[in-house]
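We show some of the complex, not the whole, and keep each chain where it was.
Chain naming follows the written order as A, B and C, and within any one chain the residues start at number 1.
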């Protein structure tokens, strides 16, 4: 695939001068949370794009079937064996990885934590991830645009996977905005909205029925953006609905106006940048940058939804769209890099 | 089982002169007359009790719309549980039902996107379900491994296929105006079509199980495999038939699901296998085999659905919801087993 | 000429030779008795003739044509019906369904259960099985299930009917009823094969007799009239001889012995009223009666399987009989059930594990760690004492012949040397020779002061083995027969009339 080739030109020369090797075949790995859910695949695709673009990288990608911390630890341990040139680790349960990560860094395997910050007690310098608090805030900001200052009523919030750190952060962000800017609204929840599609639908259906007077139902997981519009459509009830992540069906709902907005963590970008930084350092011999690289959040609403739908068509369309973004970000790392400690 | 009760065995319900009731038609009448004795009664009562309790605490729950939605929510697991009851009654378990459901659904969606008429696609999807069941059967028979192991493997094979085919993406862009979606996804006489379909299958499957030689063969195998083989019932042949039946049911559920959700997610149906097994067992189909109640299995699925939607009314804090779910299920099945007690005592009474 | 004929059949199970060179030919309208000691190969020969087992050698001809049945259902459709020794019924299905395995009369795609019921009715009351056809088979007694199996065979309107120990579980009355049914079939030119260890009924019923020994025919189709029972027995046992058990008149209660077992006017809903019995140590008390007359209930009472609504039961130890089978067993009660396959044995386990099940496993008497050698040695001792026929004590119990399985059941209880021994048809399906040996064993067990109560469908056994016999009638003890008055005739009369 023709990925963005941002600083490849300068890369060659740098490779020549620096200790890196621009040609040497690289064996790298990208281990992610689960192969069965789209957000994580987006990151995997991003990582693959970066590898393909270099052209000489064997990327061992692997993920457990279904979110399963211990199983992922096992896969990561395998990656330590067969991906000496660098590993990107995307996980929902970072704290399980303390030992294996140290095992990897002890063997001087370059590492990048993706999506969730590296756990304390590890020596991983680079974390590429969006701020889920920021994502929640962004969704909140979009939400209040549709709610008059003095509005009253219930706002019901759902959580697809109780016990999932990043969803909690999103909710915190979302709630903070609403509390601050629409104090008259009462926030209910978060309630368990389940993640399996039919369960998620049934859960929301129950929640909607159980809260007849609520003015808005907000989710922060991928499936919510699919279930809520369907419920609006079927019950004919009118309420504000918004969610995070950008599954195709949800994008369509934004287009139809059934969702006021989707707040996208830009998964593809995370995967791409993490892998790209690892590869570049190998090629240029420069050390992997350290700190928290936040590629940012994208708010999808009526204004940009068509563009995003187009971008999500396939790998090429994604790569094409992101080329500009990637070039911009890689051009001046410092604006995107913050101390890891600040990651949220 | 003690010699003493010669002739006195059998509950009055059993003694009821229902020889006329043996005709399948009248058979249903007979069933109706035997209702109090039916295995599935206790779970029905438990479910109703649960609904009433929730209704007392939160009257909105008793709204027709809510109850209908709850019924609708139980359709998919309900259909799978019906098939699972057949399997369990012959001492087999199929763990791949959830994945068969998902794969059929995704395939239908893709076929429709290929421009196939939704009805045709739906039909093919159901057939595909049957084929997947057949594959399970062939694996079990020719590789010679237990059904539970074979289907554990196909569980992820089929799930993997729906991910591969859909490239991990949702399948969207269905022609939602097509009659397939408006009819199967809509309502008839104010009740979801899928619910009607569930009712029809409850009846058909019950009749098949109780009044056809096929049904008798299924239960015979579960009741005494050796004797069944000796008397010329081919366990392999019957197992194959039942596994295909389960696949077809998964296909039907998939068609209803696609019509209702008007889009397909490759993860749809994950975890349905345990729910279906639970529903069947809660409904009164024991794992030791030999007997089954399709109606009970479906009531079991409804019970689980009631627990699900009912809890939404209690504003359970997110971190407590899974605890609450388990607790309520426990309560419901306790009531159910309380109602069963008397019958079970009789069964357990050993004699010389 | 023969309807069904089996010629030089050979069947070997691994090391075990079940049939060397056996055969039998069945004439229309004649009852052909197939005799032999336990493990002689009778059931195997029958299984082969009915398609349940395929022979290694030899062939079967039906009306002169070579045939090979795929399974018993297949045989049934060719008019060959078998009542197998180990009932092949479906406990979870109702009687009706069991009467028509695989498939019955149809109406369209459906089974016509009404037609089934109507067809079954006459056969069932011919056999005297008056239970609603919807009853779950699992709720029936062994005897009733035996009758269902027979009815199933009759319903196929067979031209050849093969009965493998059909009466072993039946009490006198229903056995006689069955024998009459067989006679009727003979009238209708049905060929009957009849396997039994109860020689009286064999001599009374059969026309010709074939005897197997060690899988070979040692007496072929002899006319019964030309034979005495003694001759038959010698043919069965060969050089072995039955040491006819001299009934030891009970030696006065030994000091070694524990106390006596007392049942003081016990009553149990619907089954028993005012039953009072005392069994002395070393005594064998027989319990006789028609089905449901209370003799079985009395065993259940002592076994803790049944509550006494009134009165009480005191074990030899003097303590009240506990409630619940487990406690009773722990208190030294042994319950030898007649239904060996359901309540007696783990068919998929080696013989020695079955014999160890009570003493070592359930009662934990050999300590926490079980030593296999010890257990197997004990098992083998028991086996030799009752001349158990097996390839080794490691053989799967399910592969033993019926009678030999029965021996294992008795062995496993004697192994626990109980203080109270409750026997329900302990020698069901055991051949004359082994039966005598088992009686000797039971006797010797009692010599150590064991209190023994015996229920048996075999009145001869009651008369010959017991010191006293309590005959039940309608839930009460009608009479206690002993000494001179203890005869088969008296037992039967009291059982049926209630007066002696």
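The criterion applied here is as follows: a contact is a pair of C-beta atoms (placed from the backbone, for glycine too) under 8 Å apart; a residue touches a chain by one contact, two chains touch by 3 or more.
For clarity, every value in this text was computed on a predicted model and none was experimentally measured.
Student: What copy number does each protein chain type have in the complete complex contained in this file?
Tutor: Per the file, total copies of each protein chain kind: A x1, B x2, C x1.
Everything below uses one rule, namely that only the chains that are shown with their structure count from here on.
Student: What graph shape do the protein chains here make by touch: line, ring, star, complete or other?
Tutor: Per interface graph, the chains form a line.
Student: State the chain with the largest centre-to-centre distance from chain A, centres being mean CA positions.
Tutor: C
Student: Looking at mean CA positions, which chain is nearest the middle of everything shown?
Tutor: Of the chains present, the most centrally placed is B.
Student: Which integer distance in Å separates the CA centroid of chain A from that of chain C?
Tutor: Taking the mean C-alpha position of each chain, the two centres sit 73 Å apart.
Student: Taking each chain's centre as the mean of its CA atoms, how far is chain A from chain B in angstrom?
Tutor: Each chain's C-alpha centroid was found; their separation is 37 Å.
Student: Taking each chain's centre as the mean position of its Cα atoms, how many Å separate chain B from chain C?
Tutor: Going by mean C-alpha positions, chain B sits 43 Å from chain C.
Student: Give the residues of chain B that touch two or more other chains, as numbers and ranges in rising order.
Tutor: none
Student: Do you know which chain C residues sit against two or more other chains?
Tutor: none
Student: In the complex of these two chains, what residues of chain A are touching chain B?
Tutor: 35-38, 41, 65-66, 159, 162-163, 188-192, 196-199, 201-203, 205-207, 209-210, 212, 223, 226, 230, 235, 247-249, 252
Student: Touching residues of chain C toward chain B in the complex: what are they?
Tutor: 52, 70-74, 76, 84, 88-93, 97, 101-104, 106-114, 116-118, 130-132, 134-136, 138-144, 270-271, 291-292, 294, 296-297, 299-300, 303, 305-306, 325, 335, 337-339, 343, 424, 455
Student: Using the touch definition up top, name the residues of chain B that touch chain A in the complex.
Tutor: Result: residues 58, 60-61, 63, 65-66, 69, 73, 76, 156, 159-160, 163, 168-170, 172-173, 257, 261-263, 265-271, 305, 308-313, 315-316, 318-319, 321-322 of chain B touch chain A.
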